[in-house]
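For this view, one protein chain was removed and the others were kept in their places.
Take a look at chain A:
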Amino acid sequence: MSLAAAAVPARRKGDKGIDGSADARLGLMLAAPIVIAMLSLVLFPVASTLWDSLHRVNPMMAGQPFIGLQHYRDLLVDPVVNESWRNTVVYVVICVVLETAGGIAAALLINQAGRWRRYVLAIVILPWALPGVVNAVVWGWIYNPAFGLLNGLLVAAGLDFEKFVWFNDRTIALFAVSLVHVWRMLPLTAVIVLAALQSIPSDLYEAGRIDGATRRRMFFYITLPLIRGGIAVAMTQSTVAAFNFFDEAWILTGSARGTRPILVQVYLEAFQNLHFSYGMALSVLVMIASLTVSLVYVLRVQRVTRLD
(Lines give C-alpha, C1' and ligand atoms only; values in the text may rest on other atoms or scores of the structure.)
Protein backbone atom coordinates (compact mmCIF):
# COMPACT_ATOMS: atom_id res chain seq x y z
CA MET A 1 0.00 0.00 0.00
CA SER A 2 2.55 2.51 1.09
CA LEU A 3 4.69 1.67 -1.91
CA ALA A 4 1.84 2.25 -4.30
CA ALA A 5 0.90 5.49 -2.60
CA ALA A 6 4.44 6.74 -2.93
CA ALA A 7 4.61 5.66 -6.56
CA VAL A 8 1.49 7.52 -7.63
CA PRO A 9 2.67 11.12 -7.36
CA ALA A 10 6.09 10.26 -8.76
CA ARG A 11 4.64 8.58 -11.80
CA ARG A 12 2.08 11.28 -12.41
CA LYS A 13 4.67 14.00 -12.15
CA GLY A 14 7.00 12.26 -14.55
CA ASP A 15 4.30 11.63 -17.15
CA LYS A 16 2.58 14.94 -16.88
CA GLY A 17 4.07 16.51 -19.99
CA ILE A 18 3.38 13.55 -22.27
CA ASP A 19 0.07 12.75 -20.62
CA GLY A 20 -1.06 16.38 -20.78
CA SER A 21 -0.54 16.79 -24.50
CA ALA A 22 -2.00 13.35 -25.21
CA ASP A 23 -5.05 14.33 -23.15
CA ALA A 24 -5.32 17.60 -25.03
CA ARG A 25 -5.19 15.81 -28.39
CA LEU A 26 -7.78 13.26 -27.32
CA GLY A 27 -9.99 15.97 -25.82
CA LEU A 28 -9.94 17.98 -29.04
CA MET A 29 -10.63 14.83 -31.05
CA LEU A 30 -13.65 13.90 -28.94
CA ALA A 31 -15.01 17.45 -28.90
CA ALA A 32 -14.41 18.04 -32.63
CA PRO A 33 -17.63 16.40 -33.93
CA ILE A 34 -19.68 18.53 -31.52
CA VAL A 35 -17.85 21.69 -32.56
CA ILE A 36 -18.33 20.90 -36.25
CA ALA A 37 -22.03 20.04 -35.77
CA MET A 38 -22.77 23.19 -33.76
CA LEU A 39 -20.74 25.43 -36.09
CA SER A 40 -22.43 24.19 -39.25
CA LEU A 41 -25.96 23.63 -37.92
CA VAL A 42 -26.37 26.47 -35.40
CA LEU A 43 -23.69 29.16 -35.42
CA PHE A 44 -23.31 29.43 -39.20
CA PRO A 45 -27.11 29.59 -39.65
CA VAL A 46 -27.36 32.26 -36.94
CA ALA A 47 -24.68 34.32 -38.69
CA SER A 48 -26.41 33.81 -42.00
CA THR A 49 -29.73 34.89 -40.46
CA LEU A 50 -28.11 38.07 -39.16
CA TRP A 51 -26.57 38.78 -42.59
CA ASP A 52 -29.69 37.95 -44.62
CA SER A 53 -31.91 40.03 -42.35
CA LEU A 54 -30.11 43.05 -43.80
CA HIS A 55 -31.04 42.00 -47.34
CA ARG A 56 -34.23 41.37 -49.23
CA VAL A 57 -34.39 37.59 -49.65
CA ASN A 58 -37.58 36.41 -51.25
CA PRO A 59 -37.81 33.34 -53.50
CA MET A 60 -40.56 35.12 -55.47
CA MET A 61 -38.38 38.14 -56.27
CA ALA A 62 -35.13 38.27 -58.25
CA GLY A 63 -31.93 39.50 -56.60
CA GLN A 64 -31.00 39.94 -52.95
CA PRO A 65 -30.30 43.66 -52.58
CA PHE A 66 -28.79 45.08 -49.40
CA ILE A 67 -31.44 47.06 -47.55
CA GLY A 68 -29.72 47.75 -44.21
CA LEU A 69 -32.02 47.94 -41.21
CA GLN A 70 -35.16 48.43 -43.30
CA HIS A 71 -36.74 45.17 -42.10
CA TYR A 72 -36.14 46.07 -38.47
CA ARG A 73 -37.68 49.51 -38.97
CA ASP A 74 -40.71 47.91 -40.64
CA LEU A 75 -41.04 45.33 -37.87
CA LEU A 76 -41.22 47.98 -35.17
CA VAL A 77 -44.32 49.54 -36.76
CA ASP A 78 -45.91 46.34 -38.12
CA PRO A 79 -49.26 46.13 -36.27
CA VAL A 80 -49.58 42.34 -36.76
CA VAL A 81 -46.09 41.77 -35.37
CA ASN A 82 -46.78 44.00 -32.39
CA GLU A 83 -49.99 42.12 -31.68
CA SER A 84 -48.03 38.83 -31.72
CA TRP A 85 -45.47 40.25 -29.29
CA ARG A 86 -48.29 41.24 -26.96
CA ASN A 87 -49.75 37.75 -27.16
CA THR A 88 -46.37 36.18 -26.42
CA VAL A 89 -45.91 38.40 -23.35
CA VAL A 90 -49.39 37.38 -22.15
CA TYR A 91 -48.52 33.70 -22.70
CA VAL A 92 -45.24 34.06 -20.80
CA VAL A 93 -46.95 35.75 -17.84
CA ILE A 94 -49.87 33.30 -17.63
CA CYS A 95 -47.69 30.21 -18.12
CA VAL A 96 -44.92 31.20 -15.72
CA VAL A 97 -47.36 32.20 -12.96
CA LEU A 98 -49.54 29.09 -13.29
CA GLU A 99 -46.64 26.67 -13.75
CA THR A 100 -44.70 28.07 -10.80
CA ALA A 101 -47.65 28.22 -8.39
CA GLY A 102 -49.09 24.91 -9.58
CA GLY A 103 -45.69 23.24 -9.72
CA ILE A 104 -44.80 24.22 -6.15
CA ALA A 105 -48.23 23.08 -4.92
CA ALA A 106 -47.84 19.79 -6.80
CA ALA A 107 -44.33 19.24 -5.41
CA LEU A 108 -45.49 19.89 -1.83
CA LEU A 109 -48.38 17.46 -2.28
CA ILE A 110 -46.20 14.75 -3.84
CA ASN A 111 -43.71 15.20 -1.01
CA GLN A 112 -46.51 14.37 1.45
CA ALA A 113 -47.70 11.32 -0.48
CA GLY A 114 -45.63 8.89 1.60
CA ARG A 115 -45.39 5.44 0.10
CA TRP A 116 -47.47 6.49 -2.91
CA ARG A 117 -44.92 9.15 -3.84
CA ARG A 118 -43.28 7.16 -6.67
CA TYR A 119 -46.59 6.41 -8.37
CA VAL A 120 -48.02 9.92 -8.00
CA LEU A 121 -44.79 11.35 -9.39
CA ALA A 122 -44.99 9.09 -12.45
CA ILE A 123 -48.60 10.13 -13.08
CA VAL A 124 -47.77 13.82 -12.69
CA ILE A 125 -44.83 13.60 -15.12
CA LEU A 126 -46.91 11.94 -17.87
CA PRO A 127 -48.23 15.10 -19.57
CA TRP A 128 -44.68 16.42 -20.01
CA ALA A 129 -43.56 13.25 -21.77
CA LEU A 130 -46.33 13.31 -24.39
CA PRO A 131 -45.96 15.04 -27.77
CA GLY A 132 -47.22 18.64 -27.47
CA VAL A 133 -49.14 18.30 -30.73
CA VAL A 134 -51.05 15.27 -29.51
CA ASN A 135 -51.88 17.13 -26.28
CA ALA A 136 -53.14 20.05 -28.34
CA VAL A 137 -55.32 17.81 -30.50
CA VAL A 138 -56.78 16.08 -27.43
CA TRP A 139 -57.42 19.39 -25.66
CA GLY A 140 -59.00 20.78 -28.84
CA TRP A 141 -61.50 17.93 -28.54
CA ILE A 142 -61.96 18.64 -24.80
CA TYR A 143 -62.73 22.29 -25.65
CA ASN A 144 -65.21 21.26 -28.37
CA PRO A 145 -68.32 23.45 -27.86
CA ALA A 146 -70.96 20.78 -28.52
CA PHE A 147 -69.38 17.45 -27.54
CA GLY A 148 -66.34 18.44 -25.47
CA LEU A 149 -65.50 17.11 -22.03
CA LEU A 150 -65.06 20.55 -20.46
CA ASN A 151 -68.52 21.85 -21.34
CA GLY A 152 -69.93 18.43 -20.49
CA LEU A 153 -68.46 18.61 -16.99
CA LEU A 154 -69.58 22.22 -16.48
CA VAL A 155 -73.13 21.42 -17.66
CA ALA A 156 -73.20 18.35 -15.43
CA ALA A 157 -72.20 20.64 -12.55
CA GLY A 158 -75.30 22.71 -13.31
CA LEU A 159 -73.57 25.61 -15.04
CA ASP A 160 -74.79 27.22 -18.25
CA PHE A 161 -71.95 26.22 -20.57
CA GLU A 162 -73.98 24.38 -23.21
CA LYS A 163 -72.27 24.93 -26.60
CA PHE A 164 -70.00 27.56 -25.04
CA VAL A 165 -67.27 28.44 -27.56
CA TRP A 166 -63.90 28.80 -25.81
CA PHE A 167 -62.04 30.47 -28.63
CA ASN A 168 -64.43 33.31 -29.48
CA ASP A 169 -63.37 35.77 -26.81
CA ARG A 170 -59.72 36.75 -27.08
CA THR A 171 -58.94 36.83 -23.35
CA ILE A 172 -60.61 33.48 -22.73
CA ALA A 173 -58.89 32.02 -25.81
CA LEU A 174 -55.46 33.15 -24.58
CA PHE A 175 -56.15 31.46 -21.24
CA ALA A 176 -57.53 28.31 -22.87
CA VAL A 177 -54.48 27.97 -25.13
CA SER A 178 -52.08 28.72 -22.25
CA LEU A 179 -53.74 26.07 -20.10
CA VAL A 180 -52.78 23.35 -22.59
CA HIS A 181 -49.16 24.51 -22.45
CA VAL A 182 -49.32 24.69 -18.64
CA TRP A 183 -50.67 21.13 -18.57
CA ARG A 184 -47.55 19.97 -20.42
CA MET A 185 -44.92 22.12 -18.65
CA LEU A 186 -46.13 22.13 -15.02
CA PRO A 187 -44.61 18.67 -14.37
CA LEU A 188 -41.13 20.01 -15.08
CA THR A 189 -41.49 22.69 -12.39
CA ALA A 190 -42.96 20.12 -10.00
CA VAL A 191 -40.06 17.70 -10.53
CA ILE A 192 -37.39 20.37 -10.07
CA VAL A 193 -39.03 21.82 -6.94
CA LEU A 194 -39.60 18.32 -5.54
CA ALA A 195 -35.89 17.53 -5.93
CA ALA A 196 -35.09 20.75 -4.05
CA LEU A 197 -37.59 19.82 -1.31
CA GLN A 198 -36.03 16.41 -0.88
CA SER A 199 -32.55 17.87 -0.52
CA ILE A 200 -33.61 19.74 2.64
CA PRO A 201 -32.15 17.91 5.66
CA SER A 202 -34.99 16.68 7.89
CA ASP A 203 -33.17 17.67 11.11
CA LEU A 204 -33.92 21.30 10.23
CA TYR A 205 -37.61 20.53 10.70
CA GLU A 206 -36.84 18.59 13.88
CA ALA A 207 -35.02 21.60 15.25
CA GLY A 208 -37.87 23.85 14.21
CA ARG A 209 -40.36 21.62 15.99
CA ILE A 210 -38.32 21.52 19.16
CA ASP A 211 -38.26 25.32 19.08
CA GLY A 212 -42.06 25.20 18.84
CA ALA A 213 -42.40 26.59 15.31
CA THR A 214 -45.75 26.16 13.57
CA ARG A 215 -45.97 24.39 10.20
CA ARG A 216 -46.68 27.69 8.50
CA ARG A 217 -43.60 29.32 10.02
CA MET A 218 -41.46 26.32 9.13
CA PHE A 219 -42.66 26.58 5.52
CA PHE A 220 -41.75 30.25 5.26
CA TYR A 221 -38.50 30.12 7.24
CA ILE A 222 -37.08 26.72 6.30
CA THR A 223 -38.74 25.31 3.18
CA LEU A 224 -39.15 28.38 1.01
CA PRO A 225 -35.63 29.82 1.40
CA LEU A 226 -34.10 26.42 0.67
CA ILE A 227 -36.09 25.72 -2.49
CA ARG A 228 -35.58 29.23 -3.90
CA GLY A 229 -32.73 28.08 -6.16
CA GLY A 230 -34.87 25.28 -7.56
CA ILE A 231 -37.79 27.62 -8.13
CA ALA A 232 -35.53 30.04 -10.00
CA VAL A 233 -34.26 27.27 -12.29
CA ALA A 234 -37.82 26.10 -12.91
CA MET A 235 -38.94 29.64 -13.73
CA THR A 236 -36.13 29.98 -16.27
CA GLN A 237 -37.32 26.82 -17.99
CA SER A 238 -40.94 28.02 -17.97
CA THR A 239 -40.02 31.39 -19.41
CA VAL A 240 -37.89 30.05 -22.25
CA ALA A 241 -40.53 27.41 -23.07
CA ALA A 242 -43.37 29.97 -23.10
CA PHE A 243 -41.27 32.27 -25.28
CA ASN A 244 -40.87 29.44 -27.78
CA PHE A 245 -44.57 28.67 -27.66
CA PHE A 246 -45.69 27.25 -31.01
CA ASP A 247 -47.23 23.76 -31.15
CA GLU A 248 -50.36 24.18 -29.04
CA ALA A 249 -51.20 27.65 -30.37
CA TRP A 250 -50.76 26.58 -34.01
CA ILE A 251 -52.90 23.44 -33.61
CA LEU A 252 -55.66 25.02 -31.49
CA THR A 253 -56.14 28.39 -33.15
CA GLY A 254 -53.98 28.30 -36.30
CA SER A 255 -53.22 31.74 -37.68
CA ALA A 256 -55.92 33.58 -35.68
CA ARG A 257 -54.41 36.99 -34.92
CA GLY A 258 -55.84 37.35 -31.43
CA THR A 259 -53.94 34.31 -30.12
CA ARG A 260 -50.96 34.23 -32.48
CA PRO A 261 -47.64 33.99 -30.61
CA ILE A 262 -44.50 35.51 -32.10
CA LEU A 263 -43.09 32.22 -33.40
CA VAL A 264 -46.26 31.49 -35.36
CA GLN A 265 -45.80 34.95 -36.84
CA VAL A 266 -42.22 34.04 -37.87
CA TYR A 267 -43.46 30.79 -39.39
CA LEU A 268 -46.22 32.54 -41.36
CA GLU A 269 -43.89 35.27 -42.65
CA ALA A 270 -41.14 32.88 -43.69
CA PHE A 271 -42.85 29.72 -44.83
CA GLN A 272 -46.30 30.87 -45.93
CA ASN A 273 -45.75 34.43 -47.19
CA LEU A 274 -42.18 33.46 -48.24
CA HIS A 275 -40.79 36.75 -46.91
CA PHE A 276 -37.64 34.89 -45.90
CA SER A 277 -35.48 37.77 -44.77
CA TYR A 278 -38.34 39.64 -43.08
CA GLY A 279 -39.05 36.49 -41.07
CA MET A 280 -35.34 36.21 -40.33
CA ALA A 281 -35.17 39.77 -39.01
CA LEU A 282 -38.11 38.98 -36.74
CA SER A 283 -36.46 35.76 -35.56
CA VAL A 284 -33.32 37.76 -34.73
CA LEU A 285 -35.43 39.99 -32.48
CA VAL A 286 -36.98 36.90 -30.86
CA MET A 287 -33.51 35.46 -30.29
CA ILE A 288 -32.25 38.68 -28.68
CA ALA A 289 -35.33 38.84 -26.44
CA SER A 290 -35.04 35.17 -25.45
CA LEU A 291 -31.29 35.38 -24.75
CA THR A 292 -31.77 38.55 -22.69
CA VAL A 293 -34.51 37.00 -20.57
CA SER A 294 -32.45 33.82 -20.05
CA LEU A 295 -29.37 35.85 -19.14
CA VAL A 296 -31.27 37.93 -16.59
CA TYR A 297 -32.55 34.72 -15.02
CA VAL A 298 -29.16 33.00 -15.06
CA LEU A 299 -27.56 35.98 -13.32
CA ARG A 300 -30.36 36.09 -10.75
CA VAL A 301 -30.18 32.35 -10.18
CA GLN A 302 -26.45 32.64 -9.59
CA ARG A 303 -27.04 35.37 -7.03
CA VAL A 304 -29.81 33.43 -5.33
CA THR A 305 -27.85 30.19 -5.19
CA ARG A 306 -24.78 31.95 -3.89
CA LEU A 307 -26.93 33.31 -1.04
CA ASP A 308 -27.97 29.77 -0.19
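The rule we apply is simple: contacts are C-beta pairs under 8 Å (C-beta built on N, C-alpha and C of every residue); 3 or more make two chains touch, one makes a residue touch a chain; residues count from 1.
To be clear about the criterion, contacts and distances are computed from a predicted model.
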Expected UniProt protein name for the omitted chain (select from "Maltose/maltodextrin transport system permease protein MalG", "NADH-quinone oxidoreductase subunit N", "ATP-binding cassette domain-containing protein" or "Anti-sigma factor antagonist") would be "Maltose/maltodextrin transport system permease protein MalG"
Among A:61, A:93, A:134 or A:299, the residue in touch with the chain that has been omitted: A:134
Can you work out which residue in A:54, A:176 or A:266 touches the chain that's missing from view? A:266
On chain A, residues whose C-beta touches the chain left out of the figure: 4, 7-8, 11, 20, 22-28, 30-31, 33-35, 37-38, 41-46, 48-49, 52, 105-106, 109-110, 112-113, 116, 118, 120-127, 129-139, 141-142, 144, 146-149, 152-153, 155-156, 183, 187-188, 191-192, 195-196, 199, 205, 209, 229-230, 233-234, 240, 243-244, 246-247, 250-251, 263, 266-267, 270-271, 276, 279-280, 283-284, 286-287, 290-291, 294-295, 305, 308
